[in-house]
Each structure stands twice: as structure tokens, then as C-alpha cells.
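A single protein chain has been omitted from the complex, and every remaining protein chain is retained in its original position.
Think of it as A and B in the order they're written, each chain with its own count starting at 1.
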Amino acid sequence: LQEALRSQAAAVLTRAEVAATYPNPDKPFVLVDNPRAAFVKVLETLAIPWTLPPGIHPSAVVEDGVQVGADVRIGAQVWIEAGAQIGNRVTIMAGTKIGADCTIGDGTTLYPNVVLYPRVKIGRGCLLHAGCVLGADGFGYIPAENGLRKVPHLGTVEVGDGVEVGANTCIDRAKTGATVIGSGTKIDNLVHIAHNVRIGYSSLLIAQTGVAGSVTIGNGVILAGQAGIADHITIGDGARVGAQGGVIGNIGPGESVSGYPARPHARKMREYAAVAALPDYVKRIRDLEKRLARLEAASQEEKDLS
Amino acid sequence: LQEALRSQAAAVLTRAEVAATYPNPDKPFVLVDNPRAAFVKVLETLAIPWTLPPGIHPSAVVEDGVQVGADVRIGAQVWIEAGAQIGNRVTIMAGTKIGADCTIGDGTTLYPNVVLYPRVKIGRGCLLHAGCVLGADGFGYIPAENGLRKVPHLGTVEVGDGVEVGANTCIDRAKTGATVIGSGTKIDNLVHIAHNVRIGYSSLLIAQTGVAGSVTIGNGVILAGQAGIADHITIGDGARVGAQGGVIGNIGPGESVSGYPARPHARKMREYAAVAALPDYVKRIRDLEKRLARLEAASQEEKDLS
Partner (left out) sequence: LQEALRSQAAAVLTRAEVAATYPNPDKPFVLVDNPRAAFVKVLETLAIPWTLPPGIHPSAVVEDGVQVGADVRIGAQVWIEAGAQIGNRVTIMAGTKIGADCTIGDGTTLYPNVVLYPRVKIGRGCLLHAGCVLGADGFGYIPAENGLRKVPHLGTVEVGDGVEVGANTCIDRAKTGATVIGSGTKIDNLVHIAHNVRIGYSSLLIAQTGVAGSVTIGNGVILAGQAGIADHITIGDGARVGAQGGVIGNIGPGESVSGYPARPHARKMREYAAVAALPDYVKRIRDLEKRLARLEAASQEEKDLS
């Protein structure tokens, strides 16, 4: 609070009981129940979302047979292939490319230079940041006589409602069926989500996380930055994986793991402490060996004497 | 097999000897020698590759002096700079940008929003996924009086035949000469390949792997997800690096390594087990110290008595 009072802020959002401890503040207090939520409300009031004027820019290429809803805003140099269905109040910014038979739900926004491969489904009220790629082929090959043979990926990507996808993030299409991102899930920049992954509701995938093929992630899960999840793993509801954690076994609901191989965080922290002390313990083991050898020699000598 | 019979599949691909163990299945068995390869064949039959109608879209900008082969398909908002040579049956999808004097081999496909810097060479039958960038400057600077001085990168990138490059992957140009990707090598999404790297035939680089400058990688190598290879390292034919592995020394042919610093995988697994047991061993060392001190005291007492 003292820091807030010293800052350049014009006023301070705080709870009544905290304010009561400062009877004569230099700045006005705005009394609220939840200062963090109140600050978000202030930001929401001041925010001017990035959008476009209504209509379709003359340089956009919207092919015949694209269904376009009401009140859409389609920017310069956009390309939408035949068969796509664009909902109402959708904004598609400059340079974004949308493949055949994609569907985009009402009120969704695609920022510039996004790429959707054919048949990708995006829900309502989503936000796709610049340069993200949804629906590229899953990474699958089988050995063949003259090298590697590509496994065709006939499936797609299905994104629920209210999902946010970060800049330059990649979500691959499924071999068959769909890679699924549940409603309300938020994905940061440069994340990789492989073929046939299924993610639940309101999970958070922080920047540069990688999720390998056929992983199942529950609701309310948090994967911290640069975490990696091996293929076919299941991660339960409300679980957390620490930054740079490498998950190679299933994680139960509510578990908090970190490190490689990822283990319960508290235990991992004890391991790190023990490893840090290890050079010291190595000395103590050597010292024990010397002292024990001396005792053994003395004991033998005694026996020989007796 | 039981799982397959319970699934929604209309038929089950299996080997004759396995089928013989189920005399009255609910679903027809299709007898094959290699079910996995047969399934890929089915997928190949059903797959409808993403392509474009023949010709050059009117919104594409193909500069004077670009050589274009037969049966090309060039999409909306593509830009091809003077001096580029585009082979026969090449597909270049919307928004892709190709710098001066690039060459693209017959039958290669570039998905949307790919960027090739000048003079990059792509072989035949390659597939470049959306947003990948080939030929950006290598990351090199030398200290100078007023900060850092850029090392110009005059080289290029050369990609063989049948190479696949993942979405938003980056392959930098060489300082002099070329960064080389051998034929049949497959690269996943968000991979970084630095200047002057040389990769052999039919290797697999899984998502978010990073390969530092001047690394040499052999044939049939597998780098698992988020692996990192330090500069100037050599990795032999058929070697494997585990997910998140950090390689800081050369890896011989056929070796399988993991962890940081990367070591033979089996040994690394014993190390992890030993580290997990370390807090317990710390207790045992302390216990040994106490017991040994007691014995030493007793031994001293005896000596004093005698």
C-alpha cells in the first residue's frame, strides 16, 4: 500500500479494512471488496479493443461459397477459401488465411496473419493472436523402404468458446477425429499442441509449452512456461506443472509437479536441496570410509592380539 | 484388438495369426501383413490434400524475371521476387513470400504465410507448413566499441527432396556456404535450426527442438521434443536424443541419450532414481556418522582402559 501511495497513480483501489489503517492518505482511496478484480474492471473501462471498420476490405479475397454473417469486419489481404462459414460480429484482420470449410463462431476475432487449415472449427467469442497456425498436419511417419512415409492427417481442430490462442502458437489437426481445445482455455505464445490432444475447460498453457500427441488434459489445469508433456499422458483436473517441467507419467487431479521427470513439487524441491549438498555428502562418505577402515584395522589388530 | 472391436470402426486391420485367435468377431477382419502400414494406406486413400486450382491468382505478385514451371498453383496475396525459379507442379498458397533467386523443386507445396529469404533452395516433393521462415540471418555478433556488431550472413539454406518443415519453424541461413537439410528429413513445428547446421537423410526433429550453430547431425537421427543441441556438436547416424535433452558433447552413431547434460539414457534413468532416493540416503549418511562416532568413542575408551 505504501508503494501504491508513493507511485504516480491518481487513486488507490483498496479494501476498507486496509484503508482504515491509513487515516490521512496523500491520495484518494477507492474502497472495493476485491482490488485486483476492481483494477481489471478499470482496465476494461479504459481499454480500446483493436478492431476494424465494418465490411470487407476490397483487397480481401473471399471466395464464392463462403457464408458470411452479419456485422463482420474483414481486413486487407485476407483470404477465405470456398466453403468457410463466418459467424456474426466476427473480425478477421489483415493477412489472415482461412482454409476451406472452416467455421468461425459469433463474436470471434482473428488478429493479423493467422492461418487456419481446412475444416478447423472455432467457437464463439474466441481471440486468435497474430501468426498462430491451427490445423497443420500432425507429425507422424512410419518407416518405409526408401525412408519415412507420411501418415496423412484426416482429422481437424475444434476450439470451444471463449478460447484465447497466443501469437505464433501451433495446434495440429488429428489423424482422425479432432484435436480439441475446451471452452475458456487460454493458450499463450509459441505453444505447440500436437495431433489428437484433448484439453478441457478453463485451463492455462503458458508460453512455449509443448504437448505431444494424444495427451488428455483436464479442466482448470495450469502448464507453466516451457513445460513439456510426453505423448499419451493424462493430466487430471486442477493439476499444475511447473515451468520447464517434463511430464512422462500420468498426473492425478490437483497434483502439483515440477522438474524432469516431473514429480510432486515439494519432493522435487527436497531433491534439489539434496543435490546441491551432494558434493559435501560425497566428502562425508569418503571420510566415513577412512574412519571405518581405521576402526576395522584396530578391531582386527585386537583380535590378532587376543 | 478387443479395444478395436469395441470401437466405432467398421472393420479391423489385423494379421492373420491374430485374427485366428478370434473365430467369431463382431466386425470384419481385413487380414494384412503390417496393420500400421495398411492403416496409413487407408488414410492415404481417404485423404484429400489441400491444394489450389491451377494458375496464378490475380492478387498474387509475381515479379518480372521469375521462372515459373508447368502446372503451378499460386494463391492469393503471394509475392515472388525477381529471379526466383519455381518448378513444375509447385503449389504456393496464400500469403507466402519468396525472396529473389530462390529455387523450388518440382511437386513441392508451400502452405500459407511461409517466408523464404533470397537464394534459398528447396528440393522436390517438399511440404513447408504455414508460417515457417527459411533463410533469416544467423545470430552472430562481435563486440565493438559502441556495442555489438552484426556478422553478415552471405550463405543460404539448402533443403533436399521430400523434406517436411513444420508450422512456424525457423531455419537460418549460413554465414558462408549453406545450412543443409538432407532429403527425407522431417521437422516438426516451432523448431529452431541455426546457421551452418548440416542435417543428413531421414532424420526427425520433433517440436520445439533447438539446434545451435554449426551442428552436424547424421542420417536417421531422432531429436525428441524441446531437445537442445549446443553449437559445433556432432550427432552420429541413428542416434536419439530424449525429450528436453540438452546435448553439450558429441553423440556417437546409434547412441540414445537424455537429460542435461545428455548422457546414455539407461544410465540417466539410474541417476534419476538415485536422486529421487537421495533425501533418504542423506539420512542414512547422518545415521552412519552417529553410529561410527559411537563406535569410535567406545574404541577409544577401551584403549584408555587397557
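We adopt the following convention: contacts are C-beta pairs under 8 Å (C-beta built on N, C-alpha and C of every residue); 3 or more make two chains touch, one makes a residue touch a chain.
Keep in mind that this is a model prediction, so the values were computed, not measured.
Novice: Just to verify: which one of A:A10, A:L43 or A:L305 makes contact with the chain not shown?
Specialist: Among A:A10, A:L43 or A:L305, only A:L43 touches the chain that is not shown.
Novice: One chain isn't shown here. Among B:P35, B:G83, B:P118 or B:P279, which residue touches it?
Specialist: Result: among the candidates, B:P118 touches the missing chain.
Novice: For the full complex, which residue in B:G87, B:G162 or B:G246 touches the chain that was left out?
Specialist: Within the whole complex, the residue contacting the unshown chain is B:G246.
Novice: For the chain not shown, which residue from B:K41, B:R89 or B:H192 touches it across the whole complex?
Specialist: In the complete complex, the chain left out is touched by residue B:H192.
Novice: Check the options B:S59, B:T216 or B:S256 and report the residue that touches the missing chain.
Specialist: Considering all chains, including the one not shown, the answer is B:S59.
Novice: Counting contacts across the full complex, list the positions on chain A that touch the omitted chain.
Specialist: Its contact residues with the unshown chain are 36-37, 40, 43-44, 46-47, 50, 57, 59, 75-77, 93-95, 111-113, 127, 129-131, 162, 164, 166-168, 183-184, 186, 188-190, 201-202, 204, 206-208, 225-226, 243-244, 259, 272, 275-276, 278-279, 281-282, 285, 288-289, 292, 295-296, 299.
Novice: In the whole complex, what residues of chain B lie against the chain that is missing from view?
Specialist: Answer for chain B: residues 59, 61, 77, 79, 95, 97, 99-100, 113, 115, 117-118, 131, 133, 136-137, 139, 141-142, 144, 146-154, 168, 170, 172, 175-176, 190, 192, 194, 208, 210, 212, 226, 228, 230, 244, 246, 248, 260-261, 263, 270-271, 274-275, 277-278, 281, 284-285, 288, 291-292, 295, 298-299 touch the chain left out.
By our rule, only the chains that are shown with their structure count from here on.
Novice: Rounded to a whole Å, what is the gap between the Cα centroids of chain A and chain B?
Specialist: Distance between chain centres: 21 Å.
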